[in-house]
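Heads up, one of the protein chains got dropped from this complex, but the rest are sitting where they should.
Chain nomenclature is as follows: A, B, C and D, assigned in order of appearance, with residue numbering initiated at 1 for each chain independently.
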Amino acid sequence: MARIGVFVCHCGTNISATVDVKKVAEIAKGFPGVKFATDYRYMCSEPGQDLIQKMVKEHNLTRIVVAACSPSLHEKTFRTCTQNAGLNPYFFEMANIREQCSWVHDDREEATLKAIDIVKLATAKVGKNNPLQTTFIPVEKKVLIIGGGISGIQAAIDVAFNGFKAVIVEREPSIGGRMAMFDKTFPTLDCAACILTPKMVEVNQSDLIKLYTYSEVEEVSGYVGNFKVKIRRKARLVDENKCNGCGTCWQRCPVRLPSEFDMNLGKRKAIYVPFPQAVPNVPVIDQKHCLYINKKKCGICKKVCPFEAIDYEQEDEVIEEQFGAIIVATGFTMFDHSIYGEYGYGKYKNVTTGLHFERMLNSSGPTGGKIVRPSDGKEAKKVVFIQCVGSRDEARGMPYCSRLCCMYTAKQALLLKEHNPEAEAYVFYIDIRAAGKNYEEFVERVQDEYGATYLRGRVSKIFQRNGRLMVRGCDTLSGTQIEIDADLVVLATALIARPDAIKLAQMLHIPYDQNRLFTEAHPKLAPVETVTTGVFLTGACQSPKDIPDTVATASAASVKACGLLSHEKLPIDPQIARVDVEICSGCLACKEVCPFGAIEKEEIVDRVTQQKRWVAKVAPSLCNGCGACNTACRPGAIDLDGFTEEQIFGQIESLTADKGNER
Amino acid sequence: MKRLLKKEELNRLLLGLMKEYDVIAPIDEEGLILFRPVTKVEQVLWDYPNSLKPVKEFFLPPREVLFQFKRGKVQPANLSLKKRVIWGVRPCDARSLLLLDKVFLDSTQDVYYREKRKSTLLVGLSCNHPEKSCFCTSFASGPHHKEGMDLLIADLEEGIFLLESNSPEGEQLLKGRGKEVNKIDEKIRTKIKEKTERKIERKLKPSQFLERLTNGFDSSYWEKASRQCISCGICRYLCPTCHCFDIADEEGERVRFWDGCSFRNFTKMTSGENPRFGKRERFKQWYYHKFGYFKENHGVFLCVGCGRCLRNCPVKIDFSEVLQQLPAQAQTPAREG
Amino acid sequence: MLEQLRKKAKELLKNKEVEVIIGYQKSNNNSFTTPCFIESEDGVDRLTWDEHCVYNLSLYLKEVKGKVGIVAKGCDVKSIVALMQENQIDRDRIKIIALECQAQVDQEGQILEKCRTCQVHIPGMYDELVRSKTSPSKIESKESDKEYSVLEELEAKSTPERWQFWQRQFEKCIRCYACRQVCPLCYCSECISEKTAPQWILPSPSLKGNTTWNIVRAFHLAGRCIDCGECERVCPVNIPLRRLNKKMEKEIQTMFNYVPGLDSKKKPPLVDFRVDDPQEFIR
Amino acid sequence: MMKVAYYPGCSLHSTAREYDISFQLVCRKLGIELQEIPHWVCCGSSPAHVTSHLLSIALPCKNLILAEEMGLDTVVAPCAACFNRLKIAKQEVAEDSKLKKEVQEVLGKPSAGKIEVKHPLQVIIEDVGLKKVEEMTRRKLQGLRVASYYGCLLVRPPSVINFDDPEDPQSMDNLVSALGGEALPWAFKTECCGASFSLSETDIVFELSGEILNEALEAGAECILVACPLCQSNLDLRQKGIEKRRGKKFNLPILYFTELLGLALGMSMRQLGLSRHIVNPSKLLERKLAVT
Partner (left out) sequence: MNDNRSVKEKNLELKPSPEKVKIAAFLCKWCSYAGADLAGGSRKKYPPNVIVIRTSCSARTNPLFVWKSLEKGLDGVLVSGCHPGECHYSEGNYHTRRNFAVFRKLLEYIGIEPERFHMSWVSAAEGDKWAQVVKEVVKTVESAGPNTYFSKKKEDNA
């Protein structure tokens, strides 16, 4: 019979405020199998854990129940403590009397009664726990990085620096992501290309990093240490090995199209490289508009290419690779401002966004660095910046602040004045968020030195009057209404999740929140991890981040991933399914419901009848412990360690003991 | 003592019994003939072949609480129960209790069974219209036997009944009731008795059973004979003489309940070993216990010929046929099943 | 039809396609029809075919080893299909002699309820088919012949009334397990009712144990039972077991449009799912 | 034949008589039978909802009950303020059971629930349909350049009114183009005209209405179309004062959309009461539409 020790935690006052912990310990002594029960202020603390180990020796306990917080917080802690006390780590159960009791009930009597029930449940379960041994599985020493922006690049570099292989899968023809579009970066006004390009080159040259550009992740299966990933390499119609990026092809291509990279302000060809410093510097053919592909005409690029790199018959290619860990660095996209009637529903050409302005600022951009009005190309002297377009707007279902728009707007105002000292910059804002290092000083400088006019108020309407944009708003600090006839309006639109974020989340089995941003394992204690071990998050796909934070989380994620890969083999959760061949009748219902294909049929010789028959067999490395097979199995031949039938049955029975099963 | 009673006199007797005893009698419950406690005379059935469940259920109940336990405190079941009368027992069932007495009262006494036997009077009703499946005459019994009863009622038709006591308590019940029995009544009664006995065409020769069984233990015949059986519990549960039971703990109660050697886990041991795993062994066991071992140990077959097993078998197995086709000599190859 | 059946059976035995044929026979002295196992050619004459061949012989397939011939009606064939769906039958060792069956009758000669709504008078799968020469007499259809009319009376009752009704029925149960033993789909070598750790089902015939047993049996047959009606026939205390299984069949058909026993390749419904399954009952 | 309850509101029987006349004529032409609500009361517009919220809800509910008792399923309110009040009252009572109980106590009857509140413009666009209106026009607007001014209550708040676009409404513009006129795109369609400050703080009206008139002129308008008596009076009555203050001639006639529609359907200026306007529209209309 198990000798159970019950340890009731005060958790400071979090529990003892509404639960009479002394009474719970007292009553727990009466539960079947309980040989010792006490309460202590902080069970998870050093002295708390020592207390457990001391009591195990003193009362030679064989099972431990800790009544405290949620298992998601300290189940690991106490399992290790149980192991250190010389018991099997799985001879331990947690009774959650904080999140699911003391914090959610205020009547002391009721909360205490419920805490007692919860502890009774835990003691009933722990009595039936089996000793489980952790088993180990090999680890694939390679990290998959989804997304080739600055966060993916930084993560890859750090992973390679740790000596592990990394594979970047980037949807666009070149890595570089959003940052490649920027001119300068705040607060240091470093040129974005100058600090990004060397990292892109480093990634391209590193023999530990493999680049799959113009490619997408199609399917992910397996689990930590053994992810099997299918990657679709979309056909570029240009052979990467032969092409050296000389550019003859896209110079001669007759088709001119608006360039997405330049926010449709500039042009590109049907065969194009998105931007000059593209890595790999290999063009891609836009199959939708290429004359040869659609009408079998032209084909100039193939004729002029000195290295025969053009191959119109190139097909998509799906490759499958094994990975030990996955870092998600898919970044963000911009909020579509055309839903705002106040700003003209996107009708006015001169109402643009921060990215358009950034491309105009950029010397290699469509306007060669000149700030002009997209409508007629004339120079823009008076520019109005409008903050929080989409961000902090409950009515549009966008409650959060995008964190970095105030900073890039300040930078853009500064650069506007640098490019043209007579230019006037007006910034309509609600609150300036400049919390980073040297951020506040930067914004102050833009106002004092560069004379940007900051108007605290919302813009109520933008309308056109003889070619100029009339911006109506108010300045709440002076209490007056303002109307500015602007040449150009720049909207600081919000940073939101990628449109296909949910598809990727479901592929990776990671949760996401109501804004479709991926959810981290714990906002404070595990910001770059997810609940799915082996999958890590970096950059804006978790929540909007500026470059410094993005690089920080990229390095953090790579350290976490490398930490995983540095083990020779990984311990896998021993709470997996187990078949009792005596009972199994070989109907294989379990095989049908297993989401992981972890169950196969096996022929055995029956012990009693000595005849051959089919039974189910579980592959321990593939089983993730979901337990669907348990429900499908009618005779109950398959059981899930950690959540066995006996454990759950024991819990139900203990729950209803006082209900009196007497008739 | 013998007395002659008219129908209403018999009803008055029954009424009298109802005041003093708990009376259990055969009633029609949604098409099933079952022995149930009765409080009104009209409930009692008179012309019925035999009940579905034998009277064994009142002595070895389908489920009986031996004792209750809670938090270490044990509370035995109270054995004493109010005196009761089982009315309308057929001769074969009454005789079956004598066989059960050999099991539960001979050597070690089963207190639960004993108390029930002691506090129960049996008022039997002779059969005038036996079923085609009845064969009590082949097993030292008969439609008018009074063995095992306290009082036997013989229906002389035309509403007249000849009651014959068979025990002091029976006599007590009969005292001062009805009329003396004269010669003519006796003659009518023996005539009806012989007529009913002739109605029972199904004749078996149980005498050879024991000898056949001992020879045929290892014969491959059993493999063939057992194929048709689906190993359910009907023939075991509804047989008045089958008495095997299992014991389990259920929510604070130690209970005893019917079990059958037809079930696969009947002989399953904790280690998982199971001497009688196959259907062949389990099928055979029923025959050897009733017509082999019991005969050797107690000198009498464990069967009263009530025919319930023939009527209720889902696949219509007739055990007498199985036994008759069991080859007399062991070594001859099994004849075509 | 009988001569055809015997001729085909003799053929199968003669050229060793099967070692034994499971069929129906008239048991010699009394007038009952019972299952039989024929192993020699001349034993074939014992085979019979009439309206008392109610038994679903496919329940014997799990015990009879080697090459087996089986005489099967439309409903019996459906249970063979269901067994194939659950890897219990190796189709190549089975030879199915299917018979066109108009209807079977119970002991009082009444046509069985299940035959009134039968869709498989001509069995769906077989190796040999025996058709009746004369055009079968149509059973005069009654208004209650709609597929699930048997359930209407109970479904109309209120919840407490239904509870009373079933408690009354489950109280009669003596746990002889005939319903389990006769059912071809109850092939588990160790039924959950025999589990003691944990003791899911109280083993003794208490009201609570009987209720749990009947609920578990009904749920374990949900989406599998092909309504051969044998469980209701063999129950010694006449519990209307078909009404439990028929209800499950009706619900599964309405919700997932699945009818058991028609396609041996299909996955049984409770081990399958569709993304757009109904979930109006989930908050 | 479409039967509709008609809630004129105080201004259509006084300062905005021509809106009432033209609306009745247009409806008869388009086959809409108007039945004025007997004993209707004030709609509880701005003076009420500034003082007591309960009053501002109970008044319109009274009218809704009266309309429902006529057994009709739609009530039409030409004045934007009345339309707005009826709509808001119906929604607030439906959503707030405590308010509903209070209103019931005040009115002594269960408050209305089923009747639909519509603006005449909505009825013409949604129920009659522009195609039918186009077929019935007898006098095309010959490219008359019209700036449609919707005011601030006709299409807002969108969550309650949900008719047309709150930022850039198109319904009057579509009507104008359907009648052959030129609907000018301009930005001040829903800017505030100063509304009831017309009496208390007139220079605010001069400022705001002036902006609107100026913007319309800039956009090349020859006249401004309105759907609310208060907008009409501010733009029309105050136009002279504004011209003096801004030192700029506007001479923009301010017409109700029902008047313009009436002209298009063949009615004469006198019939439609156009003579009541301060800025005289007759010169423009004779020149453009050859109408007397």
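Please note the rule applied: contacts are C-beta pairs under 8 Å (C-beta built on N, C-alpha and C of every residue); 3 or more make two chains touch, one makes a residue touch a chain.
Values in this document were obtained by computation on a predicted structure and should not be read as measured data.
Asks: Who touches the missing chain here, A:47, A:276, A:306 or A:595?
Replies: In the full complex, the listed residue that touches the missing chain is A:595.
Asks: For a quick check of understanding: of A:277, A:447, A:519 or A:621, which residue touches the chain that isn't displayed?
Replies: If we include the chain that is not displayed, A:519 is the one touching it.
Asks: Identify the residue among A:13, A:72 or A:294 that touches the chain left out of the display.
Replies: Touching the chain that is not displayed is residue A:72.
Asks: Mind listing the chain A residues that contact the chain we can't see here?
Replies: Where chain A meets the chain not shown: residues 22-23, 26-27, 29-30, 70-72, 96, 98-101, 103-107, 110-111, 113-114, 116-118, 121, 506, 509, 511, 513-514, 519, 531-532, 575, 593, 595-596, 624-628, 630-632, 640, 642-643, 645, 648-649, 651-653, 655-656, 658-661, 663.
Asks: With the missing chain put back, which residues of chain C would touch it? List them for me.
Replies: Output for chain C: 154-155, 159-167, 200, 206-208, 211-212, 214-216, 218-219, 222-223, 244, 247-248, 251-252, 255-256, 269-275, 277-279, 281-283.
The criterion applied here is as follows: only the chains that are shown with their structure count from here on.
Asks: Give the identifier of the chain nearest to the protein's overall CA centre, each chain being represented by its own CA mean.
Replies: Per-chain C-alpha centroids compared to the overall one single out A.
Asks: Report the inter-chain centroid distance for chain A and chain B in whole angstrom, where each centroid is the mean of the CA atoms.
Replies: Chain A and chain B have C-alpha centres separated by 75 Å.
Asks: Between chain B and chain C, what's the gap in Å when you average each chain's C-alpha atoms?
Replies: 32
Asks: On chain C, where are the residues touching two or more other chains?
Replies: In chain C, 189-190 touch at least two other chains.
Asks: Can you tell me which residues of chain D touch two or more of the remaining chains?
Replies: none
Asks: Quick check: in the complex, which residue numbers of chain B touch chain C?
Replies: For this pair, the touching residues of chain B are 30-32, 52-53, 62-63, 132, 224, 227-228, 230-234, 236-238, 246, 248, 250-251, 255, 257-258, 260, 263-265, 279, 312, 314-318, 321, 336-337.
Asks: Under the stated contact criterion, what part of chain A meets chain C in this complex?
Replies: 582-583, 585-589, 592-593, 601, 611, 614, 632, 634-637, 645-646, 649-650
Asks: Within their complex, state which residues of chain A touch chain D.
Replies: Interface residues on the chain A side: 341-342, 345, 461, 463-466, 470.
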